[in-house]
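See structure below.
Omission of a single protein chain aside, the complex is shown with its protein chains in their original locations.
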Amino acid sequence: MTTNATLPPRRSGEQPVLEAVNLKINFPVGGGLGKNQVVHALDAASVALTPGKITAVVGESGSGKTTLARLFARMYQPTSGTILLDEVPVDSKKLGRDYNRAVQMVFQDPFGSLNSMKTVRHHLQRPLLIHGHAKRGQAVEQRIHELLEKVKLTPTIDFIDKMPHQLSGGQRQRVSIARALAVEPRVLLADEPISMLDVSMRLDILNLLIELRDVDQLAILYITHDIASARYLADDIHVMYAGQIVESGSAQEVINGPRHPYTRELIGAVPDPDKLRENNLRSSHAERPAPGEPPNLITPPSGCRFTPRCPFATAACSEAFPSATEIGDRHQVACYWVANQKSSSCPDPV
Amino acid sequence: MRNALSDRRAQAGLLIALFFTAIAIFGPLINEHVLHQNPLAIDLEAFGQPPSSAHLLGTTSSGQDVLAQLIAGASQSMIAGLVAALLGTAIAIIIGVTAGTLGGRIDSALTAVTNIFLTLPGFALILIVAGYTSNAGPVLIGTIIAVFGWAGGSRALRAQSLSLRNRDFVQASRMIGESRIRVVIVEVLPHLTGWVTVMLLMGFVGGILSEAGLAFLGLSGVDTVSWGTMISQAQAQNALLGGMWWWFAPPGLCIVALGGSVALINFALDQSYNPRLSGLSRGQLNAFQKIKKRVQRTPKSPQSSENVLEISGLTVEYVTDRGNVVACKQVSLNVRRGEIVGLAGESGSGKSTLLTSLVRLDRPPAVTTSGSVLFTDRQGKTTDLVSQSEAELRPLRWTSISLVLQSAMTALNPVMRLGDQFIDVLQTHDTTLSKAAAQKKTHELLKNVGIAPNRSNSYPHEMSGGMRQRATIALALACDPELVVMDEPTTAVDVVMQRQILANVLDLQRKFGFAIVFVTHDLSLLVEIADRIAIMYAGKIIEVAAAEEIWNAPQHPYTVGLRDSFPPLSQTTVSLRGIPGAPPDLRNPPSGCSFHPRCPLKFDGCDRDEPELLQIGETSVACHQYEGANPKEMVIQ
Partner (left out) sequence: MVKSRPDAAVVKLVASHQGLRRLGRRLGFYLMVAAVAITLNFIIPRLMPGDPGTQLLLKIQQTTGIAPSEETVKNVRALFGGDDQNLAAQYLTYLGQIFQGNLGVSTSQYPTPVSELVFAALPWTVLLVGISTVLAFAIGVTIGISLGWKAGGRADSFFTPAAAILGSIPYFWVAVLAVWFFAIILGWFPIAGGYDPSIVPGFSLLYVLGILKFGFLPAATIIFSTFGGWVIGQRNMMVTTLGEDYILLAKAKGLSPRRIMFRYAARNAILPSFTGLALSIAGIVAGALLTEVVFGYPGMGSLLFRAVTERDYPVMQAVFLLTTFAVLIANFIADSTYALLDPRTREDG
């Protein structure tokens, strides 16, 4: 489809621990006899994760963000592109266990990600034993208590023998994080870790992720559709639309100064009670999102997939996906229109 | 499991099954030492005798003791059943679980084999094989039955393990490096216990029935005695015609009793694994009857005709066998004509229960136990919806209050064309409306939300998520209601679509002037679209105020915490803390103020007395710190 071999935006002088370069995946659908169709779920995505940084990937459902996380978790094999661990391409035939020693994942659904028939102890004990971080007996017990302490399930003795159904959603998600930490990974993939939690319990999980970044120097991938939460904890952000990364940069810069037409529409649609006076749906002059919906990914539009909905689309947009334009420190936008604006050095276009 | 065993029918079933098991095990001993009868001994002196003290169940036409045969036959029938159940289930587990967990080509191949065995008329095949292998004993018969009967179970197990395989906890245990085999045995298999139990039980019954069927056709060994061969011989000797019912009836009754007992156990297990299937218990139904009698029909008048809805003292309880759970407690709320009222709360706050109660659609076992919901129409006529019978409510529905649910995919009937789901409600409430006129009206309604008229011929699954949700909004406006209740109408769609839909809804609201009750957990969204917001916590409304007040000057500590749980989108990012702890379990609510265990400002007495909703300026708040205080001087954070 496109051949823009851009490397993911990096911070100078920092070694990424895990890196996706031009990842692309097509899922076959339908199956059986006859012509097979494919879903073009992810198209040439490049993302780098650095120790001590949280990288957010935001987008709507079907944007490919969860697919990206699952590719990083090696649940799928990419159609093309490479994953680099410590700058070394990951061999697809290499044992998963070694890879998973470095990369762990926290799932979206706190109800589904724990085995409802097993205790908290079982969930934390297994990774410790498998990866030899503790031998049987006292050491394991000691380590489990430390892990529970780390995710703030205290007093730990109250939680160690609980079954998942005896815990709240927030507590379950902490067990899930503790299980990932038991492996002592360097990368944590968090796939919408708060979207199924009650609002009042979300911040504590976000704060826990921040602590893991700052204290334990983990590299964290944060997948979300909640843009405000991405701004709250992420250092870097990638915005995805229909399987393509359209804008990347520091979280503050992208969210407070979006440049890609889609990012503008996305961020404009998020309710912001602090800006009620300027942009309130109830007032007649409020900005209305343009009509339209994300495309069907079995037959996606060619080139930039936002083209059919884009107010600035030109013929070029349908021909090839634009390569990234650098418009600030690590702030990249994949858009012809933005690139033109930049070269004609017009300040803000709208 | 425990639930199933407390079922009286299951207990009876278990008792009978145990009785027959004992007979099967001790049968030879009983025959030899208690009855002193040899089931195969031919006594030409005593052929075809009716029951007597010498032969408790009479004798066969060749003078064999029927009771002794019945006792000896128990083990033969049960061995055939056991072999069929154990072997069949084992094959089903191996093939079904392998196919479901491995997936890919292996799955396709095994599934094809399973489906073939499922489609082949197995019994005809069994007959033929048994026809070749004459004189088959119960073990061989059980084996043949298992070999041709495993496919149904395998199909179910495959579906189950396939769905388990994709569950996150299985993925997670792969992620931490658990081996494939261990994942299947330790993580997946325990979840299949219920299915496997059902399969064993059904296999057992199937085995006994098939053995009897084969024996009836004379295909089992001549020298063995089973219930099937007994019926077969009785039939061959025309036992019934000859009046020897004591020979023909008992073996059949034994099969029915044993099979029926196992079926009962299976039935109870099934209901305990799927508690939703059992419906309401007798205790719940009795409690319902009592509550229905309690609701009074005294006419009430509204405080103001400006209010389209006045909810007062509304209490909704979930009736369970272990006592009632109060999900909504003394809720009072007014909705003015054309007003948008937001209802915010977390899971377990009772917001959805309140919503279903005010549209009078309590989902059992929920039942509205007290309070009133006064609806006043444009002509000024007031009705207490709580005291109306179902038949009295029906003409009011949709014309006065309509409903938009969270997921349009599940809210629309999947097998009905979109247009028909409009036409049926239009024609129900206006019997004079012709089909053509209803169609025309449907097209107009769809156009209101930007859907092309030809879409009315589509089925819901043929539309996109956003379009479906817009369609349900158009549907809600079909009968020109005065109030539209929206339950998280945009939670299932993405944020851009959410804004498109809400802009559309607000335009229509301005145009038609209906009032909206908007239920959501997203306070930041409510602040933008609502006039007033009510905050619910643990079944109670704890604060009601104008939307901007709720955001800028929340009074209740919970509201403060809830607001601060939304990180800002444009203002400077500061470190925030959520609310410690979790919402209370309503089966076991805290004493006093239900928020006190999580409250940063709690003081003496908060855990003792329940706070009342106090009017403070334009805000109502239920918190002890405002009792006797001047609210303007209270500073919270």
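Letters are used for the chains, namely A and B, taken in the order the chains are written, and counting of residues starts over at 1 for each.
Throughout what follows, a contact is a pair of C-beta atoms (placed from the backbone, for glycine too) under 8 Å apart; a residue touches a chain by one contact, two chains touch by 3 or more.
Model, not experiment: these values are computed from the prediction.
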Hidden partner chain, touching residue among B:Gln235, B:Ser347 or B:Asn552: B:Gln235
Among B:Val66, B:Ala287 or B:Ala411, residue touching the chain not depicted: B:Ala411
Touching residue (missing chain; options B:Lys290, B:Arg394 or B:Arg510): B:Arg394
Residue of B:Leu40, B:Leu118 or B:Val139 in touch with the missing chain, whole complex considered: B:Leu118
Hidden partner chain, touching residue among B:Ile91, B:Val425 or B:Ile542: B:Val425
Contacts of chain B with the absent chain, listed as residue ranges: 9, 111-112, 115-116, 118-125, 127-133, 152, 155, 158-159, 205, 209, 212-213, 216-219, 231, 235, 240-241, 248, 252, 255-256, 258-260, 262-264, 266-267, 274, 276-282, 284-285, 356, 359, 361, 363, 393-399, 401-403, 405, 407, 410-416, 424-425, 428-429, 450-452, 454-455, 457-459, 461-462, 464, 467, 472
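We adopt the following convention: only the chains that are shown with their structure count from here on.
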For chain A paired with chain B, centre-to-centre distance based on mean C-alpha positions, whole Å: 34
Chain B - residues contacting chain A, complex: 167-169, 171-178, 187, 190-191, 346-347, 450, 464, 466-467, 494-500, 502-503, 506, 521-525, 527-529, 548, 551, 561-562, 564-571, 573, 575-580, 582-583
Of chain A, residues touching chain B in the complex: 60-61, 73, 75, 96-97, 100-101, 104-105, 107-109, 112-118, 126-127, 130-131, 168-171, 176, 179-180, 182-183, 198-204, 206-207, 225, 227-229, 231-232, 252, 255-256, 265-276, 280-282, 286, 288-289, 291, 293-294
